[in-house]
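Below you'll find the structure, written out as structure tokens, and then a few comments.
Only one protein chain is missing from this complex, and each of the others stays in its spot.
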Amino acid sequence: MNSNENLLATINLKKYFPIESGFFKQAGDFIRAVDDISFTINKGEIVGLVGESGSGKTTTGKMITGLLKPTSGKIMFENINILNIKRKELGLKVQIIFQNPLSSLNPKLSIGTIIGEAVRLRMKADKQLFGKTEVLAQTEELLETVGLSRNITGDYPHQFSGGQRQRIGIARALAMKPQLIIADEPVSSLDISIQAQILNLLSDLKDIYGLSYLLITHDLNIVKHICNRIIVMYNGKIVEEGLTASVYNAPAHPYTKKLLASAPELPKCSVP
Amino acid sequence: MWKILFKRFLKNKLAITGAAIIMFLLIIAVFAPLIAPYDLARQEISHRLEAPSARHLLGTDELGRDVFSRIIFGTRISLMVGFVATGISLLIGVTLGLVSGFFGNRTDAIIMRIVDIFLCIPTFFLILMVIAFLKPSIWNVMIVIGLTSWPGLTRMIRGECLSIKEREYIQAAKVLGMSNLRIMFVHLLPNVIVPVIVSATLGIGGAILTESALSFLGLGVQPPSPSWGNILTSGKDYINIAWWLSVYPGLAILITVLAYNLLGESLRDVFDPRMNE
Partner (left out) sequence: MNEGCIMDNILEIKNLSVEYRKGSKIIPALRNISISLKKKEILGIVGESGCGKSTLAQSILRLIPEREGKITSGSILFREAPTTVTDLLKVEYDNLLLVRGKRISMIFQDPFNSLNPVFKIGDQLIEAISIHEKDSDNPAEYKNEASTGLPPNVLLRKTKHGGLSHPWYPSFLRRNPPKLYPPTPYGLRKGYPHSSTDSLPWSSAKADRIRTRILSLLAKVQLQKPELIMDSYPHQLSGGMLQRVMIAMALSCSPDILVADEPTTALDVTIQKEILELLKKLQEELELTIILISHNLSIISRFCSRVIILYAGTIMEDACSEDIFKKPLNPYTVGLLESLPGRNYSRNAVPVRLKAISGQVPDMASLPAGCKFSPRCPYMALACTAEEPELLVLEKNHLSRCYFTDEFKRKLACDN
């Protein structure tokens, strides 16, 4: 593992959504989506955030990227509070990959535009002089990195399959050269054979670019395979945290035990 | 993308009919001086109120002017009013709708209240009042019609925005750090514009009708400039003896508005084809 610097740290993070009731919209009760969680992500780590629906994992991911503002608590990126980082700059550090490949790409824009925008934003931030050719060149390079053909810049998202669209989404995230990528259920809606391809791609990219991931998922097998550490969430709270191997071999919290028991054991195959 | 839409457009018979009629009208409007046999203000007092004949295809009016030529020149006015008024309302309506839908919260609330107020006022009487204060002229008419028809578009766009705003590609754009302006106009707009195009096309027909009504009341285009509406004004006094003064301009209005309605309705099918093919 690389150096131990904290890339990201959440401190007592809370996100409450008010339930509006009454004619005058008095906020009565709150939905405690995220209820006082604190964790860290180190450079070069893949941290798995595991939980079922309603556990608050997606909300946490959205808060780290700045899409939602926390109700209280802090998120520190390299020891700077995220709230003090402008959206433009945050985009250069943290990026996101979404679950649903169908709706994560704008159907009315061409692939070249979708990735080109991100490339342009990065080039502008790097104070690099750029024109159409440079942007196109980098777009094509990114497409090749994620395993797609260079010639698709004129095509539109609906012409591609789920797995290909997910790769385009990954290319878009990479274009910003971030340090941390939040992957929100990146393979849940893909076929098994494509899941394996995308997981391989993600781990390759981590090695090439030195990325760190926060992998949000409910699939324990993926976590077992690719994550260094696991954080288990339930009802907005962290119930267990630790290295993958130790959590799997000796789960402490009853919810973790239940979760591990429900994940069906893969059949003992002769195929190694 | 657009090629698919174009192909669908060509297959839809209603769309082609509407578009063909509008093209035809556009050609007439542009080449009006070449097509019209007589000058539009030329008066032949000795031949006033003549029935349609070989010399005057659609007859003459009470001052001896050729109705056919006047109707042809009137096409210019009507089409111009349609496009300009709708253009203004699109500009205002789309911008306000996007701002309202994208930002939400208080901005949305304020804009929607303004829209509600506008929608409560009967548009036509508002226009009458405004024109009564200002000088009745073609430009005033166009601007005023444009300024009173944007609220419907705003509501429509805002509604679409609300549903599309939460889609993941918009969130991705925000995470990329794009400016709000770019997100609104490059990402959101192409996805919300479809019902607006349909509504705007139908709105052109409405604008033409409103202009005709205003001209009929004498508050729109002033004579001697011909507008289908003000030919009808003179027509109403002579309806027993010169039916052609009422029928032909009326027919012209009918065909034009029909063409725009056909186009608008069929555009809906072009953008959103149903499965029964």
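Letters A and B mark the chains in the order given here, with residues in each chain numbered from 1 onward.
As a convention for this text, contacts are C-beta pairs under 8 Å (C-beta built on N, C-alpha and C of every residue); 3 or more make two chains touch, one makes a residue touch a chain.
Note that the structure is predicted; figures quoted are calculated from it, not measured.
Participant: Tell me, which residues in subunit A touch the chain that this view leaves out?
Facilitator: With respect to the unshown chain, the touching residues of subunit A are 46, 52-53, 161-164, 191-197, 199-200, 203, 206, 218-229, 243-245, 258-259, 261-272.
Here is the rule we use: only the chains that are shown with their structure count from here on.
Participant: Using CA atom averages as chain centres, what separation in Å is found between subunit A and subunit B?
Facilitator: 48
Participant: Okay, in this complex, where on subunit A does subunit B touch?
Facilitator: Touch residues, subunit A against subunit B: 62, 65-67, 86-92, 94-96, 98-100, 103-109, 117-118, 121, 156, 169, 172, 176.
Participant: Of all residues in subunit B, which touch subunit A in the complex?
Facilitator: Result: residues 1, 167-178, 186-187, 190-191 of subunit B touch subunit A.
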